[in-house]
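Read the structure below first, then the notes.
Heads up, one of the protein chains got dropped from this complex, but the rest are sitting where they should.
Now for chain A:
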């Protein structure tokens, strides 16, 4: 299993940022997700976030909502998410699960952490779990030896940032703008300031997500962040492709472009 620590040490040694790619499990199909994520890793993604499809994704924009909806219609279950993690982890990328809290809560925090660790997962990103409610999850994750990534946002005052980073291991996820997931024309201007403020509270790597969709933007973010997170743009390639094979090629092409961006 590749750890986040290894990933960021390697990226630092190569004087570049890490590239983090997101895909929901079960999209475009159960095997298709593993194939797409593996292609992303081969083309330069260092970390893969596997999304756990949830019926009420209130932090996601239309692209991820669409993919998640299709995945749920395909009958994706938590067992499939774990199998996807297992398949993707074999590619050598550090593999995380990005999930809303309720599915974990229902599955059981300890059981989820344990199963994720056995599948070769290295941690989770929990976008709607606040530090105030995180105690059971932090305890379960520590016990299972997996990382816990939480988000900070441009609206976060310093005392919130300090509180959030105290719950984080692995890295801190900085949301580049106020809004939901989705590729945009430009990455939020607040991102750089947020990364700077976050660094004054932690020595953990800080990765920037929301709105990054091409190599130029990746390069721009890589200039100040330890990692660049891309999700919707990959999904868009898969949604727009006429079949899974050309979808794979399109995803590989985008990962390649982004990988060159973070090395710029």
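Please note the rule applied: contacts are C-beta pairs under 8 Å (C-beta built on N, C-alpha and C of every residue); 3 or more make two chains touch, one makes a residue touch a chain; residues count from 1.
Following the convention adopted for this analysis, contacts and distances are computed from a predicted model.
Colleague: The complex has one chain missing from view, so what does its UniProt entry call it, picking from "Periplasmic lipoprotein", "Tryptophan synthase beta chain", "GntR family transcriptional regulator" or "ABC transporter permease"?
Modeller: The chain we cannot see is, by its UniProt record, "Tryptophan synthase beta chain".
Colleague: Taking the entire complex into account, which one of A:90, A:114 or A:160 touches the absent chain?
Modeller: Spelled out, the listed residue whose C-beta touches the missing chain is A:160.
Colleague: For the chain left out of this view, which of A:24, A:51 or A:127 touches it?
Modeller: The single option touching the absent chain is A:127.
Colleague: Spell out, residue by residue, where the missing chain touches chain A.
Modeller: Here the touching residues of chain A are 54-59, 61-62, 65, 69, 72, 77-78, 101-107, 127-130, 132-133, 150-157, 160, 164, 175, 178-180.
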